[in-house]
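Not every chain is included here, but those present sit where they belong.
Going by the order they are written in, the chains are A, B, C and D; count residues from 1 in each one.
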Amino acid sequence: MSKRIEVKDLNVYYSKFRAVEDVNITIEPRTVTAFIGPSGCGKSTFLRTLNRMHEVIPGAYVEGEVLIDGNDLYAPGVDPVLVRRQVGMVFQRPNPFPTMSIRENVLAGVKLNNRRMGKSESDDLVEKSLTGANLWNEVKDRLDKPGSGLSGGQQQRLCIARAVAVSPDVILMDEPCSALDPISTLAIEDLIEELKQEYTIVIVTHNMQQASRVSDKTAFFNIAGTGKPGKLIEYNDTATMFSNPTVQATEDYVSGRFG
Amino acid sequence: MTASAESPARTDRRPKATVRLGDRVFSLSTVVAGTLILVVLAAVALFLIVQSIPALTAKVGTLPDQATNFWSYVGPLVFGTVWAAFLALLMATPLSIGIALFISHYAPRRISQVLGYIIDLLAAVPSVVFGLWGVLILAPFVQPFYNTLVNHVGWFPLFAGPVSGTGKTILTAAIVLAVMCIPIMTAVMREIFLQAPRLHEEAALALGATRWEMIRMAVLPFARSGIVSAIMLGLGRALGETLAIAIVLSPATVISFAVLGSQNPNTIAANIALQFAEAQGVGLNALIASGLVLFVITLLINMAARFIVNRRKAFSGAN
Amino acid sequence: ANESSTPAASSTSTAKPVSGTINGIGSSAQGTAETTWIAGFQQANPDATVNYDPQGSGAGRTSFASGAANFAGSDAALADADLAGSFAACAAGTKGIDIPVYISPIAIAYNVSGVTDLTLDASTIAKIFSGKITKWNDPAIKALNSSATLPDASITVVHRSDDSGTTQNFTEYLSSQASSVWTAPASQTFPYKVGDAAKGTPGVASAVKNSTNSIAYIDDSGATGLSKAKLMVGSTATDISAKGAAAVVAKSPLVSGRAKNDIAVNIDRSLTAKGDWPIVLVSYLIACQNYKDAAVGKEVKAYAQYVTTPAAQTAAAGQAGSAPLSGSLSTKAQAAAATIK
Amino acid sequence: MSVAVRNTRANTLTAGKLPKFAPWGLLAISWAIFVAVFLLLKASGSTKDFNIVGALFFGTILFDVLIVVISMVVEGGRKAKDRLVTSLVMSAFIVVLLPLVSLVYTVISRGVARFDVQYFTYSMRNVISVGGGALHAIVGTLEITAFATLISVPVGILTSIYLVEYGRGRLARAITFFVDVMTGIPSIVAGLFAYALFALIAGPAIRNGAMGSIALSVLMIPIVVRSSEEILKIVPNELREASYALGVPRWLTIVKIVLPTSFAGLATGVVLAISRVIGETAPLLLTTGFTTDMNYDLFSDRMMTLPVFVYTQYAQQGPDATPYLERAWTGALVLILIVMALNLIARIIGRFFAPRGR
């Protein structure tokens, strides 16, 4: 199911402000890619261009190409709704729909396309997705309770289950653990390890240790200063990035000399 | 919590803070203001009750409209009030939600501000003007349509004939009411829709939702209680509107669901305006007593609304 | 800019100017006439102010009795029950008195396409307004209008939605002249569940104007531009006229057993002389015979005297479409006004 | 290279999609159809005159149907539903715009006739039929509304401060609930109440402007409370905390940080409340009464107000109604202009005090 992502000469804008400049990157299927870099360097912005969530913000647009298995997301006639079904997303703060039960949350995306889903079929899907998100055992007795009653970590896993349930090819995660306690963080990291078997995963993280633990490849972004655009500085195997980066800035950053 | 008059069941373990004079005076003045509102309301209620008693205990034959007792007098009025407000909100609610969504989620930002201003302007039109517009422009305009409706679908109880020749029916009055309610309802809903958490909107979009699906999943549920309070505000206006209805509606003492005929139930407020000038003795008390009934209706409806909003609190957007 | 206007050069009043403020509340039918009188009175007495609040006759009488108003305008004279009560503004032992000041014919206005000439009699009017006739081409109407082409259309009856003196006088006429059809007693409230209701004279006027095949009774002052039906009075089809209305009132007896200066007219609706128009409304100025406050008494007296002068009556006829008081009634009214203290 | 790829292989992410101009085109076509229909109706004589409002109304409904059907065929069910809602939302706006435009057009076209110097310099004293002006009513409305504002704004804002900053527990809940109930008091009852209150003290003959202000306040206070409460709630807690952390007492934090930050919103709320009551007629008929004269004194004697002026000019026409109706419509126009001016002032003040920067 997972797919290759190729980004070519991508510039990302908020109205007149160029937030990200000239990114070229190829992300292989079934890998975990981590984006690291100081705050404000455009990691989130760039991540959101990968499923056209960027354009949700008024005035935001991109130049360049993002190809998923060769199809340009930004070609004319492309339906962003279809793109987002193939490229799922998990956000920094867990955001289950507060008015829905746990079960409904998992099915939220699926129901959109497949109104008539039998009870047993949807039960199966709920169990499969929640199991996939390592949450099944904790919530199986209270599927009809509101999702907002769960702890932060559980909520985040619920959001992952929700994203997984629509069976996307790619999952984007923007600092999925930064609002979680360490135990929940570990649970999510384990989950990412498992999801990698099936999906292409891209994760933004502020936590160098986390990047080195979970990712196969790492991309380092940086900015020259406030108001300047962010740039992709270096992109390589995670091991290389942390042990032997080619760029000085990368080394400074991963060794904690700034940021 | 330096100066709260009503802090929650506070625990004794918490050390008491000294309260500064400025804080005490200021918080006291806010309490006084709040209490003043309750006092005024109590005074209004008291005034209504005292003035109502003669009507409530009136002898047969002293009440207007040959009513045998107060309740049979006020019955058609209560029906008319609720019915007109219901019809008005039936039109105003979807339209307000539509406009509010248009402004908050559909129109480009620059345009939406202008649109918001235009709608706000409607709120400023005095009710006499609405009344005059309703009777001079709207009623003649809709009358031919009413004619057609009664002629072709008159079998449907709502559209039962005979049709009103002037177009001054309860439906016309409800349209005027709806137009009067829309600005305030739209204003409230717009604000609520704008506050719908981006987080949930983006979650829906990221699942591949279309704009409408996103609104249904993330905006409307979040705005539910806000929509209810907007409807309450609109309802308050619809129930209490006086002069516009008095001018537009062709009233009679009936209970009828037909919305296109000339025999329309009157509303309490409009009835007061129409009859107050010539009312004497118990008749006057009956009018004020009908005002009391309206007051109680408002109270009940607000309680119901609160109940609806609170019932599904566990699933509400506020957490 | 008009507040400090000097007295009009052609001031007719020879009396010494009065000053002060008096407030009246009452009949809306009189409203325009009062505006006219007040303007005339204030021009003659630049330091005097008269406010007239046209809330309605009932409100006028109640306010006058409670002392909320210095005088009232009313489409009905004080009832015996009123007179039995007390009047807060009047000197101890004195009561309010009725002075007729305003006579207005009530028109039967209609809007039927193609019909410009319509004659009706009391019983047909009663049938139309009580819902017994619903079509314009009903035989009863045809019989009175053989030359008119009456459409096969439903009649839209328009009546007042608010209680009013106009309705009172209209229903008085029907219940006395068509009592077999119009079985409801005369009342301020329109008694039958027929047709559309509209608020106030302008409401009725615009309803008739805006809907074809409609008919209404309406104070003649509001019927400008509308077609008005002729009334069969006796055996003559009579056009509405102020003169005919005044004539009916002048020929009607006064209510007996009243105080000397309390002039209440008992309108005789059965008069049939040529030109008589029996659907007529008489409206009164109600004042104290003697006021507690002499200054108020002086000003009300001056005002009442002014209002009853032929000049003021003619002015009101021009501005409000009313009929000037005529004959002995005019004299009696002026005499009564002069006794106010 | 990528270009070649795209040309040889269809992009699987594309789906049937209507061109961007489709909705607008359809709307125009639907309107055109119904304009034609109504023109035909007129030509055939079944309607008296051409009905533009009807044409737009039914055209908009036709558009809703068309767009859904076409989208259903080209884009499929989900998209069609999205289109349906989009078109409904747009239609809602158009449908509401129709009465608004009609209303504004009516008021302006009929109100300009007497929008002259005399209207703003004359009262109605000694005016019969033609001429005269509404200066007395304009002054009365301004004074009475200003006084009502003077009463309502402190009470309303203090109450909302209580609800947002201090209130918890039963009193706060009671106030919240009863403020809602208070918004439902019919305006005429407010008038009766104010009159009864004053008559109790000063006797039945009392009429003055202040009484009208009290009646309006009863209607205004709940609106001020509601809107201010919402505005104060959205002042970020961060600012309060920043202030507390500087050792500023709570009340000064409210007065000097919270209120200034929300000033624009409060001003808008107050203007909303003013515009809601400035057009009230029924309560003023009962309390301030009716006069044709100037009166600058709020506390004694009758005072004219614009809504009452408009209403009585309409209700008390002479046989030649034109001058009366012209005065009435001009009064309505002036009233709307006053409210617009207030709105504008609120916005300017708002901009002046608004939190600066981003």
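The rule we apply is simple: a contact is a pair of C-beta atoms (placed from the backbone, for glycine too) under 8 Å apart; a residue touches a chain by one contact, two chains touch by 3 or more.
Since this is a predicted model, take the numbers as computed values, not measurements.
The full set of protein chains in this structure file adds up to A x2, B x1, C x1, D x1.
As a convention for this text, only the chains that are shown with their structure count from here on.
One finds 46 Å separating the Cα centroids of chain A and chain B. Shown for chain B are the residues that touch two or more other chains, namely 136, 210, 213, 276.
The set of chain A residues touching two or more other chains comprises 81-82, 112-113. Two chains count as a pair here when they touch; such pairs are A-B, A-D, B-C, B-D, C-D.
Contact residues on chain B toward chain A in their complex (touch as defined above): 108-109, 197, 199-210, 213, 217-218, 221-222, 224, 312, 314-319.
Of all residues in chain D, those touching chain C in their complex are 118, 121-123, 125-129, 132-133, 135, 199, 203-205, 207, 285, 289-294, 301-302, 312, 314-321. Those residues of chain C that touch chain B in the complex are listed here as 28, 55-59, 61-62, 154, 156, 158, 161-164, 188-189, 193, 195-199, 203, 206-207, 210-214.
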